[in-house]
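Just one protein chain is left out here, and the rest sit where they should.
Lettered A and B in written order, each chain numbered from 1.
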Amino acid sequence: MEFFLQLLINGLVVGCIYSLVALGFVIIYKSSGILNFAQGEFLLLGAYVFLAIVAQANVPVLPALLLTFAFSTLLGLVLERVVLRPLIGEPIISVIMVTLGLSSILRAIVQGIWGTDTRPMHAVFSLEPIQIGPLPVARGYLYSAASVAVLLVALTLFFKYARPGIAMRATADSQQVSLSMGISVRRIFALSWSIAAVVSAAGGVLLATMRGGVDGSLAILGLKTLPVVIVGGLDSIGGAILGGLLVGVLENLAGGYLDPIFGGGVKEVAPFVALVLILMIRPYGLFGKVRIERV
Amino acid sequence: MKLISSALLVLCLAASAQAQQEIKVGGIFDLTGITSDVGKPYAQGVRDAVAWTNENGGINGKKIRLVDVDYGYKIPEAVAAYKRMVGDEKVIMINGWGTGDTEGLKVQVNQDKVPYVSASFSAHLTDPSKTPYNFFVGPTYSDGLRAWLRWVKEDFKDKSRNPKVAFFYGDNAYGKSPIEAGRRFCKETGIDLVDEEIVPGAFQDATSQLLNMKQKGADYAYINVTTTGVSTILRDAKKLGLPTKFGSNPYGFGESLPQVAKEAAEGVTGIMVDVPFGEDVPGMKRLVDFHKKNHPDDTHDTFYVRGWTYVLVWSEALKRADKAGKLNGEGVKGAFETLKDFDLGGLTAPVTYTSSDHRPTTTVNIYQIKNGKLTKAKQYEMERKPEWLGL
Partner (left out) sequence: MLSGEFHTSYASDMGIFETRRAGWVLAAFIVALFAIPFVAGSYWLDVTNRAAIAVIAATGLNILTGFTGQISLGNAAFLSVGAYTTAFLANHGVPFLFACPLAGIVTALAGMVFGIPSLRLKGLYLAMATLAAHFIIEFTSSHWEGVTGGVAGTSVPFPRILGFDFSNDSRLFFLVVPACIAHLYFAKNLFRTRVGKAFVAIRDQDISAEVMGVDVFRYKLLSFAVSSFYVGVAGSLLAYQARIISPENFPLGIAIDHLGMIIIGGLGSILGSILGAVFLTLLPEVLRLATSALSGSFPHLVQLFTPLKVAVFGLTIVLFLVFEPDGLADLWRRVRNWFRLYPFSY
């Protein structure tokens, strides 16, 4: 029982980070219809920039965090303008390939500047676990769960009540109508990319502090969050959150119970098997909007 | 016209004479792949040692030209690089890296008669009846694991039962290399192997594997991945509050471990094949001098030292082959097999190769991290058993 609970808690916490990155995906998709395969690289870049600011410029944590967010905002704006703007209207496969190409470029830039060493991050949280009932839970995990919760609440409120948030939802529904209502669709695209980049950077910083170091493998997370957004539905924020938690738990439970049978590797495959099964039953994900096609 | 053609002729002769003064050695390194955390310092060590050798007389006057490439720990890239180096560049021998690609190429290397000195210490490369052209500098992974298990048996104070041990290893040839030897040795020495956990090549989080191990109640665990993976496992174990004592392999233990894993690395043991950088041994002086002269701002570690030891060994083999007038693949292989107790100034144990046994040494040094520093715990002289050759 304890084994199961431990796996569950670990899964929920890892799932929080997945939710965060998935949110970035969903925000971009919801407003501009593009699936951004470079989301994992936003996370990577955010983590590395944070590390560089903290370690080399010796800036304390909070201002460094704000600087990292500023950088991510800039990154999102630049990428949207330079790369994605010319591709409006192109078939979806071109858009997928552009973001894949972008992810390669970003990953290569990170590798070129910082190399592939693990760079140690000085400890933000101590490694001593906190006891919740019978289970030791890492301090870093609790902080990240808390931060994710705060971010999620903030974003949900933003989309519901803030003017830019409502404008983003309108643009997602119909770009032409939004334009005729006076919403600058261009600005909305730029805003959505910036928010997505910032959210990913937050995830990257959290992951880095939890793991104690930064290295190139953080980008793998981008690939892992694909099942999350599909399971949750590409245009649902609630779906992204739920999907992240679900996939995190599924991964850990599969790893814990099935790894000994198969000799390892089940953890990585399980989310994708779940993906296929869910898609067969609900082709638009659990919470996604069903697209009505007209000829 | 005549002047130009004669000038060209002179240039050509000079160029070919220059070429004859060069010995081409291939280098296949991992600078960007999953083992690059130890691959990069090793490659730097090899490059520096080659430069130092060329500055100090080369191979009986001839310069070594290192044709190096980064293969990112991907076997197909290694195979392509090998084809290019042997087919086009015509290198005389290769300083390779990973277990997977070295074991994959062993048949080809034998066919082409190209001595292949790998960073991999896999015992599968030590039997000259199967792999006569493979060499390396250090005790085999299997001997290392056996020595560590012996240390476990001595360290375990509870005499009422056998110590319980778990193996953590990567899902590749390097990870799996010593496991069978470890399983058999556990049976022979009275150690209970209670769990084996496999981790993927690159991983963020080892919690579910550690939880599995916790269920089986292992007292000790051996980790067979490189330093980055070891740090992750140690940190996750600390977060789970596990009492298990960890030990690590020759590519998973070095100066970076206490830096990245911090307090989680305290008390962890590991196999050190070469001394830490800057250690007070006679052979260290030339490394420290070269470092001061050429890149005083870099940090170096034991893997950098390892690169140096490799060049020291194979450049000696090249020198001997050259003196015997047999500067070709077969000649170099023969020259390796004349090395007996070849001394490396304390950087690592002396090496011996014979035509029937390519195990260079059976000395295993177990170090332990105390107060964030690597300190020598025990030295084992493993027996040179014939049934352990090739396992």
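Here are some notes:
Rule of thumb we're sticking to: a residue touches a chain if its C-beta (ideal position, glycine included) is under 8 Å from a C-beta of that chain, and two chains touch if they have at least 3 such contacts.
Just so we're clear, the structure is a prediction, and the values are computed from it rather than from any experiment.
Within the whole complex, the absent chain has one touching residue among A:Leu5, A:Ala57, A:Leu74 or A:Leu100, and that is A:Leu100.
The chain that is not drawn here is touched, among residues B:Gly72, B:Gly334 or B:Pro350, by B:Gly72.
Panel shows chain A; residues 35, 83, 86-87, 90, 92-94, 96-98, 100-105, 107-109, 111-112, 115, 223, 226-227, 230, 234, 262-263, 265-266, 268-269, 272-273, 275-276, 279-280, 283-285, 293, 295 of it touch the chain omitted from the view. Even with one chain removed from view, chain B keeps its contact list with that chain: residues 31-32, 40, 68-70, 72, 74-76, 79-80, 83-84, 87-88, 100, 103-105, 107-108, 171-173, 176.
The definition used in the following text is that only the chains that are shown with their structure count from here on.
Chain geometry summary: the mean Cα position of chain A and that of chain B are 38 Å apart.
On the side of chain B, the complex with chain A involves touching residues 31-34, 36-37, 40, 171, 197-200, 202-205, 207-209, 211-212, 214-215, 227-228, 231-232, 235, 238-241, 256, 259-264. Chain contact summary for the complex, chain A toward chain B: residues 3, 6-7, 10, 14, 111, 115-118, 120, 123, 127, 129, 136, 138, 140-141, 207, 211-213, 215, 217-218, 220-221, 252, 255-256, 259-260, 263-265, 267-268.
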